[in-house]
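Note that one protein chain of the assembly has been removed; the remaining protein chains are unaltered in position.
This part shows chain A:
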Amino acid sequence: MPSSNLVGNRERQFVVVIGFSLTLYLTDITWEVRANSRHFHKHRRRRSFLCFRWGRYADNVVRSFKYSPLTFLPLTLYEQFQRAANLYFLLMVVMQCVPAISSIPWYTTTIPLVIVLSVRGLKDLANDLVRSLTHPPITRLSPSLSSLTNWRGFTNVNSLFFLSIPTPFSLCLPFYLSPSFLLLFAPHPTPSLPLSLPLSGIVLCEEPNSRLYTFRGELHWRGERHPLDSEHILLRGTVLRNTDTAFGMAIYTGSDSKILRNVGQLRVKRTQIEKVLNKVVIGVMLFLLLMALLLAVGSGVFQGRVSSQIEVLSALTRGNSPIYTAFLTYWSYVILLSPAMPMSLYITFEMIHVLHSLFIGWDVEMRGGVERSIPAQARNTSLNEELGQVGHLLSDKTGTLTQNRLLFRQCCIAGNVYGKDELPSLCPTSASPQTLDLSWNPFSCGGLYLSDQRLVDKLRGQQCTQSRQFLTTLALCHTVMTEWRNGEGAPVYQAASPDEEALVGAARELGWVFLSRTRDSLTVSELGVKRHYQLLTLLDFTSQRRRMSVLGKTDGGLKLYCKGADIVILERLQKDCPHLESTERALDLFAQSCLRTLCIAERTVSEAKWEEWSKTMAQAAMTTRNHDDMLEQLHDDMERDLKLLGVTAIEDRLQDGVPETISLLRQAGLKVWVLTGDKKETAVNIGYACRLLDPDTRLLEGDELRQLLQSPDPEITFSKGKGTELWCVDRERAGEKSALVLTGPELVNIHYRSKDLENLLIQEPEWGARFMSLAGLCQSVLCCRVTPGQKADVVTLVRKNTASITMAIGDGANDVNMIKTAHIGVGLAGVEGGQAVQNADYALAKFSFLQRLLLVHGRWSYRRIAVFLRYFLYKTCSFALVHIWFGFFNGFSAQSLYENWFIILYTVFYTAMPVECLGIFEQDVSAECSLSWPELYKVGQRQELFNTWLLAATLLHALYTSLVLFFMPLGVFYNSALDYQTMAVTVSIASLFSATIEIILLTRHWTKWSVAAMCVSFGLFFKSPVDYYFPGVSQNAFPSPVVWFTALLTAWTAVLPSFTIRTLNIILTNPDRHRHGPVELQKSGFRRGDSHRRSSYAMSQGRGIGRLITSGASRRITFPPVDRRGTLGDNVTLAGQTQSDDAPKNITENGSSK
């Protein structure tokens, strides 16, 4: 079977799943893996029962679910009773079963508790089932050295290999496997390293860890020891190309694999509101316990002082001492007051959460994908209200903001701009105005987004040498690999940078087809004429140089082809370079359109100069001192006196609606941060394109940022610095007009020996606080070149240092950690596989749906839940606290003032439905208004509707209400012939009235359901047999006008404060401020007229792969290129400085899916 797969399947991509790491600290090499020794591993396989684990090697089942049939019940109970409230209720149930203290019957708490526990448990189970279904366990496999021909069953399984790939060509290797490794396996002279060879060897390495970019270990093989480092390992998710066979050995499997160590723990997210609520619940409970204590003391005193005199009462004490009576009374009061914190609060809370989540899923305006088939999905149903409070949005870039499609849009050659001058954001998504007739080009295979017949005419007309040179440069100056696939007329380009792919692709369309490369030559077909260029040298791209050059030799002599960022190229031009002015104008034009520009230049080099230069170069290679400086000087020497050919403009296509969404979110007060593995220029460019940065935004980066951070008070220095530089006077505005650009490693490597900035910021609280206070002043922060772990660290940093709610949005596996760390994680359900979505709390089809999710659903949810919780606490506390006051008139005997069933039904039926309707339907403003008034969102960020103070006020109001509820009827009933049951009914009606009036005051959106709920609730009270235990009360008490007048007066007096405050609110604010409808929707296009150019060479890696091309590691004509996903090895060589943004994206994607 495997062999049949092999044949003719060379394009198969192998996906290996990945772990990384790089630590400067040595760790013990204690992890032992033996090749082909099942016996060795079998006995050490990790097993688990319930929560006990033993054994060393995890099997390969990756679990993202936590329950099994056996563990469900204990686990779910354990989890649920971690909630203070549930424990409290359990205690209530137990106590109510004790006859001596049971002041109200047992079923008042038991029934609701059972309901709550089962509802919650079932919900958790359902969530878990969904997870386990989407994550089926994969084949079990123990670490062994295996041939990877049957990769299909293998890749998902083993998380980490180190491997050799003997190809049919024997030398063809993924270039990111380092030479040391090649020595080990690859140079085997035999073209077919026997697949069946029972290799044996022992790998000793680090214990499983989460460090993605480091690895330390050694291989003991045939009596030799070979050191292993991160270049030898493949992590889960890596794609291998150009080979069918690879040998490897699983080192870490299953949950030990680095990526799984890196995805963070599954943890229960709690919303801020829930935390505040929990605090308040605990506060209320403590208050109740204290009250119960005081009342119990009262009862002891009463028994000692009063009831001992009364024969009828003293006889009832049955000889108990006052202290014992007080003890019993204490518990009785604890039970009696417990309805102040009813279970139904939690049931209803849960229910409303679920409904809100359903609303999100139902919203047709948040459906994406083909024919709107992908609905938004709330995977975590308990975070909805937090959507209305998000203060920091941390976004991934690639795949989230951008489509990761780079389009060659425009170019400027010899001062002439080619390509339509249209704003990219206004183009329809698939705008491919392929009006050009390229049928003359046999290599054309579409995908040119620059349509300008003039250019084609010029190129084919042979008149314009400059445009021909321009395209020659595009076709030569790059590090792209070609791959010829069977039956295809054109080569497939594999580039480390999507920019290069776009450029070379565009050159191919226009007739300059890059055909193949060897170590020292390039073959290009120029308008059908095949030409060989001798590749003399390749001066590669680095982030300092920001340019790359190729020195090529043809019959016509030596030429240096160069491309790079405009600043770098423009300063290296020869004097009196033609078209400079018009080219600069073009650069500005492109920059306004948010296109990424690269300057293209060439230089004719004399043979003599080359020889001299190469000699110096060879000498330089020998020296070890100042090696880098010398190289730099040499490069500089070569790359000068350039002749400007033109400028390319590439569009990094944004997702639909991203700029609008981001500007809306910024208006809503959100700080949008971009965290990307890409390099700085790319990120900044995208920042401008998606209106995260304004054209006049000042970027704080590098040294400046470091200085600010080093100053004792960055805020002061920040504003001072601005004052001196006079670019902005007003501090507020200054802050809004600047952004931090942070490159993970850069800042730290220079000054601090710490591994990365995030570690520094996180480990040093002071630094973190400084950074955050600085970031708080700025409009945005861009973090470039961050690893998945660092992304999460940044989230942690924000969480630690601000009170605001963080939301992380991403689309790939590299965002999983961040998504899990943030308060709310959003996954984009897109092409990148399900990893992000699996771990996210919300799944959206498009980034732009965020505006609806946050501004509409989130805002509503926040409002609804805040109002709901406040009201619920009010109604239950006001209702239950009455018993405290009644205690003074019944000898502190824990006599209830309500009929037993009323206590249960009050919260469940009589007052539940209106507040449920409020929690479900309430809208203070419509969805449209929410979107056109993003400022309204700030209410949630400032926690204006639900905070400790507001809750305290609510509770005070409840206390006041309970006083009124008791003492108003007391005045009426005192010294009257009306009995206890009539009074109980009066107080019941009064509390019902006050709760209803309060909800009427709160409801601002009356649907038919709200009205119906109100009527039904009232009907239930008056039409049902009210007097379960009070027979005859309804016949006797209801006809009495005193009861009604008392209830009405009591209720009105109870709500008078809140009514007054609301009225004052209405008087003091203009109520119809937000109802004029949208004033202006910010849909203006790009601001023109800025002169800030943005030029970049958008390699996604820190350093080009030129070193490998020219290193002589391989002399094969065709290099196996890598997909962006497979470039991890390269990253690793850069000592953790850079990471591919997308490296470990596909954890579960099947290896040979293509």
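Assume a contact is a pair of C-beta atoms (placed from the backbone, for glycine too) under 8 Å apart; a residue touches a chain by one contact, two chains touch by 3 or more; residues count from 1.
In this text, contacts and distances are computed from a predicted model.
For the omitted chain of this complex, the UniProt record lists the protein as "Cell cycle control protein", which is one of "Cytochrome c oxidase subunit 3", "DNA 5'-3' helicase", "AP-4 complex subunit beta-1" or "Cell cycle control protein". From the options A:287, A:1009 or A:1028, the residue with contact to the chain not on display is A:1009. Of the listed positions A:364, A:608 or A:622, the one in contact with the omitted chain in the full complex is A:364. The chain not shown here is touched by just one of A:451, A:614, A:890 or A:947, and that residue is A:890.
Within the complete assembly, residues 103, 306-307, 309-313, 315-318, 332, 358-359, 362-364, 373-375, 860, 886, 889-891, 893-896, 921, 923, 927, 968, 970-984, 1004-1010, 1031-1032, 1035-1036, 1040-1042, 1045-1046, 1049, 1052-1053, 1056, 1060, 1062-1064, 1066-1068, 1071-1072, 1075 of chain A touch the chain that is not shown.
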